[in-house]
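Before we start, here is the structure in question, set down as structure tokens.
Just one protein chain is left out here, and the rest sit where they should.
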């Protein structure tokens, strides 16, 4: 039960808005368009699950006019029972970022990107958020388009300037991604690149692992264990995928992998006697399922798989690993993975005044039909075309 | 030289419009927005390269009001020295296609999709186009979302109805794609599925190979050779990729693979004494390079690599293959691939009244700066956001 | 419980012998070297699990002198409580197969391969085995090495001759594999190629799906559903993998995928009111774990995951799929996957006089230490070097 008390997962404000693929967006009548709506939806998820107390925000979409809106946004959050979490700058959407942001050969664009990030840190300071979450779409699409080394060094410079602007307990999390939207070379393509850059700019910089940002067959839990051992793991963006960065519901494709990631964390915690300081965040694109329901499903899945990971018999596992009892060691994991944890979860919910079945509670609440009525008109207008 | 006379590659009208990734579009001042503009741009590419005499059109974007526009579009094409090529229905963008088109569990949606395709065949009849080019975004994003077999059979029914509506020399080309925008299971995911469906509906149905629609490391040229041998290869959508369906410039990432695809076709032609009846089409997303220039680059690359493939010493290769002289057989291919064919290409251009350096000729023509001036305002308004 | 009575999985005789990677074999003292030993080990697995009543044999290794040994082998099997299952010819190990077997440009080698397969059919006839299981290592390592179409047609010829030699209820199962040991193009590389060849030679030929023989991210359960719908699924070679054809324990890497494969079969069975006629076989390389224990673990995993798949609420799932209730449909699968089936399994075992915990029973039996003593010396001599 203490494991469940300690496990919280942050929701992304943009996960309640209409998103899609390059071929179009399928618009949901109840999708949120304002930050207030996003926070209300997030609050609803937290109300029924009890494990999503904070919301990551996106500067461009949630603070289009900058830090001035902080008080309003904080109040909206508080009213919905949640707090503002990680701050996400956006240096990929504006037309000036066509050839990159901090990695752009044009110093003017690099300055513009840095300036936006520094503004984001000011928002971070005012919201009291601990983490600045940095994803860069920078990269090149064709061999020869850019100098790999020059772009690397522009990134080091830019990130150093970002680091210098942090204070208090603020951290910066540096995300990596092998491809999309850059298809030949992404400037921060893998955990090694994120590690080197983070290490070089200072101790507040840590690596952010998005579970969808890996090569096929890459062992994510091994990377997690290495980063834990190096004290360089800052947090996660959770989602699932089959091929590319599909941004599907966590655990929908490979739940055993999610369990194994959590296992590495729980195993580390058991060994060190203390949990590592990691931000757990959701980052998914809810294109087909209802957004709020998918978020509830995600939170419940994360909680359940984390609990299962905590149930691994660590002393037995350690002993079997020492003796290379391969089958027995493996069965330690499989037994925990397939353990029936529903009773524990239900009891925990009861003890916290939460509904035993959060999804059913949400469906019965009438929230969805209410917001669908309120928001339908605005959503109808947001259709976009591929070409 | 005769090889060059026989090789033509079709341009896609949508390749001149602003496209992008799900994270946004980088807008080009000179991008085409009307069909007339697209045809003008395509005409310009053909004017300087001499190998792009036709333009594939997209019903939703080029014929938003259906067959009524055919005469205008044909006239526009003719004025620009090109013809109308393959007709591409669109059954993925409308909101009703959220859960699929011909594979949708809802019979109303299946009917709507079929109706749109039948309308497209009417356009095809009036444009005199030979090929109906069918790509379906249908699929499911999560395990359990749909019945694989039910969806397969709905597709068979729908495609049979499409086939029944064809006449004269019309063909239908059935494209496959392993993922995106469906991330768990695409209804027509690979060449085997496209083959089975095509085979089951009738002799006018052939497989369309998009070079970007394969699993990593899959041997595309082997599939091409199998389809040739089965008389089931209808045509190509050409582009290049590194990871997923990146829609990069043909030959920009792996030119040797493009060469080997062409080699299988030329080798087949040499053996049979006759070229197979295949539609060569470009399908790329020109997000960063100038659209018209990238199209010229693509046409020239296709032409050059096809010429190199035609230069393989086929009798020697056949003999080495028979004797399993592995190194000698391989060198037949590598020698042709690295052969300097510029002189032949320049001579061919001269003999056809084409500029020796098509890209330079286009740049000197002033066409781009003219259309950038004309089209800039409209393009400025087309920015879209991810969330 | 009836589901469990109907589910049986065949063990491979070669799974009890020392195998390894190209870098070497790690020798187990208790590994089987003779066919009698392999059958004894298989019998032991069946004795404790009750779901492995037959053993696939490998002609080259189990019948080095051909059909003459059939009576002895059958008697050995019977003595150990198992039957002889699928017959596996070997046309890849002999030096003559360097450039292929049925796809070899040399007609002499093609004849030799065919002759070996026909001999295998004679063994099949005498053992009373239903299935001839065909895997071909044929392919090429370099572009240009061979003619794709010529090799395809040699395969069609050869397989047609094989088909013509079958009689009674005999079937031939044609396996596909994308790579290894051929690294440029495998002659039967994917399910589409296997389908086309099987279809072309006659109704006794079916496709064999080895779960490790797919491209990364390929949706195996979708292929299974298509083959079921086409009545072309002959059987499985089960194992798990992370990267290539790793031949790991079934369900050790992605148990949810195995569950989904079984789900497609159970869903088909529910719809048709009858189970499809499929051979379930194990094909793994037990390099590190103890071979017999890994086989027990595999059999138990297969049985458990099949039972879970049978527990899916099919009517509810069908209804949710019809209405595209994505989350509810998905939860049908996840609920069954995570259901605690141990009580059912234990009860089934009791009702069949089997040990409640088969692995524990095997470990307590002393079988392993006995055979390790008996076989240690012979195994010590079998070390091989990479170079």
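Couple of notes before you dig in:
Letters A, B and C mark the chains in the order given here, with residues in each chain numbered from 1 onward.
Keep in mind that, in the parts below, contacts are C-beta pairs under 8 Å (C-beta built on N, C-alpha and C of every residue); 3 or more make two chains touch, one makes a residue touch a chain.
What you see is a predicted model, and the numbers here were worked out from it, not measured in a lab.
Every shown chain touched by the omitted chain in the complete complex is listed here: A, B, C. Set against the missing chain, the residues C:72, C:93, C:167 or C:351 yield one that touches it, C:93. Of the candidate positions C:200, C:216 or C:365, contact with the unshown chain belongs to C:216. Among A:191, A:280, A:338 or A:362, only A:191 touches the chain left out of the display.
The missing chain, though absent from the display, is touched by one residue of A:36, A:83 or A:329; that residue is A:329. Within chain C, the residues in touch with the undisplayed chain are 14, 17-24, 26-27, 58, 61, 92-93, 95, 98-99, 137, 141-143, 178-181, 183-184, 216, 241-244, 246, 248-249, 252-253, 285, 287-289, 383-387. Summarising the interface, chain A meets the missing chain with residues 99, 105-106, 141-150, 152-153, 178-179, 184-185, 189-193, 195-196, 215-219, 221-222, 225-226, 228-230, 256, 260, 264, 267-268, 317-318, 320-324, 326, 329-333. Within chain B, the residues in touch with the undisplayed chain are 216-217, 219, 242-243, 249, 252-257, 288-290, 293-294, 297, 326-327, 330, 334, 337-338, 340, 359.
One rule holds in what follows: only the chains that are shown with their structure count from here on.
Chain geometry summary: the mean Cα position of chain B and that of chain C are 40 Å apart.
Each chain gets a centre from the mean of its Cα atoms; for chain A and chain B, those two points are 37 Å apart. Annotation for chain C: residues 216-217, 219, 256, 326, 330 touch two or more other chains.
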